[in-house]
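Every protein chain of the complex appears in place save one, which is left out.
Entry: subunit A
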Amino acid sequence: MRRIGIWIALGGLLLGTAACGGGSGGRSGGTAAKESLSVGFVAEPANLDFTSTEGAAIPQALLVNVYEGLVKLDQDGKIQPLLAEKWDVSPDRRTYTFTLRKNVTFTSGAPFTADDVVFSLGRVRTDWKLKIKTQLDVIDKVDKKDDTTAVVTLKRPSNGFLYALATRLGAMFSRTGVADLANKPVGTGPYQLGVWKRGDSIRLDANPKYWGTKPAVSAVTLKYFKDATAMNNALLTGGIDVISSVQAPESLQQFADPNRFTTVEGTTNGEVVLSMNNGRPPFDDKKARQAVRYAIDHKALLDTAWAGRGKLIGSMVPPTDPWYEDRTGDYPYDPAKAKELLGGKTYTVKMRIPNLPYAVASAQVVKSQLAQVGITADIEPLEFPARWLDVVFKQGDYDMSIINHVEPRDMGIFADKSYYFRYDNPEFGKLLASADEGSEQQQSDDLKQAAKLLSDDAAADWLFLFPNLIVARKGVTGLPQNAIAESFDFTGLAKQ
């Protein structure tokens, strides 16, 4: 009995992926197939309340699609009007006057007015529980001038303010619609929540009362997969129409046939960081960290671990930010130099990584390359998110780790010395502060300098920029080229 049991278990493992794909295939082919689309994702939200629950999956599904802000980010990272038709900035750059769009209603039927702006931005300070909410601490007060005019006064000029409004922090909530955010989102967006099958999918239905261009498809189903191969198979068998993010880049060859599939390749905000614990030996020593940066052949790493998809950046700034500079030349691959910096010493370090495909693949390359210069890295994959967040992110009990930092414009995390990098350089904090207050030119100059400082200090190593790899069934149009906002924008999706 026992033997049979395990045979079946293993057989199930090997065949399970195919079975999953087939199973979901049957379901989506129902009525109105022409008007609905299903998109495969990797992480399901724990709930639908991004005001109190961390995690990228919630804004990915809801922002722009269900909730809208006053402004939004376009594909090039520029800020565009959304619920605000236009805005004026006072000469001292401390007062923003937003002119709101008329005839906008929430899906509950309530009209959207300046009162909701006052309410939503005020709620960030009082009710939100996310770490990033401090980005809006710069707001002094929010006033309603009339129904379609809202005035935001800042404590000091801030370049980051308007950008923060384009993230989930700027989402507009109805005063009567926040009772059950975890289950019933109420927004002004082109879609509203249809059905949420926990552990499986979320269906968003088109909002018939939407103020703008109505979406071309009547429903979008977000289908969640734990396993990259299962998601691939679902697309091959017609279970889904789009893979939102390919997690097994070597498998792209399956989708090479242009008569059946379309592949979109663009950039993201995701810097895959090889983090080093600056707060304890051996990586409290700048020379040891620099040695690591010299010891890694980044091109070889990207080619083997992620099939050459992605981009080498060498800093915490993605190419879509205006102050991006190619810093890959700072530490060219030079094992001899690395050995010299280590001064003949050898180290054994704990490399605690999340059990995610890109991290496990990259870690094996890093380990092999570090071994060439005398650093032995013991790889320990931890379950993500819970265990990795607890051990590495919260307790900082690690020497090295590998994680994709996906938040937009997130260089500021290095200014927080309690952050798990344990990087502490007051100079860096000063540069960031002056960048936020200064003119646009000043901001760009300061941030370039800050990125250079991080790179020179070898606060971490930047393995590569995570690619935005989308594969879709032929005929699906309107896929976002770059994933640089927090949301996966469904508004332009169409099916021919």
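Basically, a contact is a pair of C-beta atoms (placed from the backbone, for glycine too) under 8 Å apart; a residue touches a chain by one contact, two chains touch by 3 or more; residues count from 1.
In the analysis below, contacts and distances are computed from a predicted model.
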Query = Unshown chain, UniProt name, "TldD protein", "Ring-1,2-phenylacetyl-CoA epoxidase subunit PaaC", "ABC transporter permease" or "Tryptophan 7-halogenase"?
reply = "ABC transporter permease"
Request  = Based on the whole complex, identify which of A:84, A:164, A:228 or A:479 touches the chain you can't see.
outcome  = A:228
Key: Identified contact with the non-displayed chain, of A:328, A:368 or A:449   = A:368
Ask   = Thinking of the whole complex, not just what is shown, which of A:360, A:389, A:453 or A:494 touches the missing chain?
value = A:360
Inquiry  = Tell me which of A:180, A:326, A:383 or A:427 is the one touching the absent chain.
reply    = A:383
Message = On subunit A, where is the contact patch with the chain that was removed from view?
response = 2-3, 5-7, 9-10, 13-14, 17, 228-229, 232, 248-251, 253-254, 297, 299-301, 303-305, 307, 355, 360, 363-365, 367-369, 378-383, 387
